[in-house]
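Every protein chain of the complex appears in place save one, which is left out.
Each chain gets a letter, A and B, in the order it is written, and its residues are counted from 1.
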Amino acid sequence: MSFLEIENAVKQFGGLRAVDDVSFSLERGEIVGLLGPNGSGKTTLINLISGALPATSGDIRLNGMQLTGLRRDRIARAGVARTFQLVRILPSLSLMENVMITAVFGRNTHWGDDAKRVAMDALDMVGLSARATAAAGDLTYIDQKRLELARALAAEPEILLLDEWLAGLNPTELSEGVALIRKLHQGGLTILMVEHIIDAVRALCPRVVVMNSGQLIADEATDAALSDPKVISAYLGGDVDA
Amino acid sequence: MIRTVLPLIALALLAFVPFLVSDYGLGLLIGAATYVTLASAWALFSGQTHYISLATVAFYGTGAYTVAVLNEALPYGAVLLCAALIGGAMALIVGLSTLRLRGVYFVIFSFGLAELVRQLITWYEVNVTGTLGRYIFLEITSRQIYWQMLALGAATIALTAWVNRSRLGMALRVIGDDETVAAHSGINLARVKIIAFVLSAVILTLAGAITSPRYVYVEPSIVFNPTISFLTVIMALLGGANRLWGPALGAVPLFLVFEWLSSNFPDSYPILLGLLFIGVVFLFPSGLIAQAETLFRGRKEAKE
Partner (left out) sequence: MLTTTLILGLVLGGTYALLALGLTLQYGIARIMNLAYGELTLVSAFVVVALFQNLGISPLLMLPAVALCGYGVGWLLYQVMMRPLVKRSGSSGRLEVDSILATFGLLFLIQGILLVVFGANFTSISYLDQGVNILGVSVALNRLIAFAICVAAGAALVLALKKTKWGLVMRAVALAPGSAPLVGIDVNRIARQGFALGSALAATAGASISMYQTFSATDGVVFTMKALVIVIMGGVGNVPGALAAGFGLGLLETFVATAIDPGLTLAATFAIFLLVLLWRPQGLFGARS
């Protein structure tokens, strides 16, 4: 039994199969890239795992526990933490409060000084601890992304889902971001990351899964996938079966 | 420490005021205490979550009507308990069915809820019991009403202070900012919203029950007057609905202004009311307390 198991996951929107019978699994401590051209169903798959959308059919299990059919908050408490493609922070709360919420309502339900400590550690990890009392609404874009990651970390998750967390960063910030994700992985965290920046994927993920038009078209070592004709033609818009 | 002691001293002083004032003064005190309670209870749910409820009078009127129906059948304490239970049950039903709705749909539903409850009660009274109005004869003095309302108001503010520092309060603040983030952080949206909504509704219902003996004669069009919902919202907004003392701060001056307006300009009262409301929305969008803080901070920064 694998740590995260996705079996025959389907998400149907009217006549469109956004996720079409996708199956793959992650082992504990693994870091895997989720690739695919725009509109191929990556974010929808992340939404299915985190419960933002109910799956039409199929099973998703974490550590043997069935996630499909559970509410978002139950899935969060089961140890699934995520970031959002369009960054979502809580503008009227302080950085500390932004991060503390997952410590308080997440898996380990910390409270008081205990929750503050967890939140502070998470802020420290992303380099924002010096500004813990500032209002989140005043942050720059990159700092908002950092804050969102800190919030996911304060949940002390079993698995972290990153939805294009590295997108929109400049080269310096990008290398900092890559180093940060590597550090999290080395700390034992299981990570599934949607990412378009191939250099970052190459640097971080030994293995990738690739989607196109809702279907899984590759699940292999990163180097092999990036030279796989099916993957290349998917990205270039050619016929998948060619 | 001082944050607990000062309000307690103020409460003790306020409890003595009825011995010093005329009947008219006592009436004003009761009115002010009632609106402080209503605005604070409204803000307990709507202030943090930004779910604007226009249903205050649905609960307030239900409380008053419960007393009107039961005052001869049960002892006073039991009547209050019944009112609280009915208000709570109503809020639970409304909450379970509507709190899943997004902002504007919730507002619209709450907007019509008071009217619906009024129509149902009117229909029931006319068709089933055959009476429309009811009299309340209770041996309760105005002073006793004032003390009860003062206690309820103090309890509401104390409860809000406690909620603000609890996990519930934190969850409400997060919901007010972003429900999606709240859910993905492990917050059970429905449960949090319903708990706060029911707490708020029970207090609103009790407030209606406690003031009802002052009406003496109760009928649906009197106790389900939508102006009450309207005043409650504007008062909480003026002071700052997400602050502990905001609703109280907004309620006292506005109540006095409304009293003065309604006795001096009875004809144009609704016009002035509407203008005041629009003024508050335009001039104090985040409430007096928050705006005073910003101003103060701005001055301080300018000096530095």
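Convention: contacts are C-beta pairs under 8 Å (C-beta built on N, C-alpha and C of every residue); 3 or more make two chains touch, one makes a residue touch a chain.
From a predicted model like this one, the values you see are computed outputs, not experimental measurements.
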| item | value |
| --- | --- |
| Residue touching the undisplayed chain, where the options are B:105, B:135, B:162 or B:296 | B:105 |
| Sole contact to the chain not displayed, among B:136, B:202 or B:237 | B:237 |
| Contact residue for the chain not shown (choose from B:97, B:180, B:264 or B:294) | B:97 |
| Among B:10, B:85 or B:275, the residue in touch with the chain that has been omitted | B:275 |
| Residues of subunit B (touch criterion as defined above) contacting the omitted chain | 50, 52, 54, 97-98, 100-105, 107-109, 111-112, 115-116, 119-120, 122-123, 126-127, 226-227, 230, 233-234, 237, 267-278, 280-282, 285 |
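Note that only the chains that are shown with their structure count from here on.
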| item | value |
| --- | --- |
| Separation of subunit A from subunit B, taking each centre as the mean of its C-alpha atoms, in whole Å | 43 |
| Subunit B-touching residues of subunit A, taken from the complex the two chains share | 50-52, 71-73, 76-77, 81-82, 84, 88-93, 97, 100-102, 104-107, 111, 151, 155 |
| Parts of subunit B lying in touch with subunit A, wherever the complex brings them together | 167, 170-171, 173-174, 176-178, 180-189 |
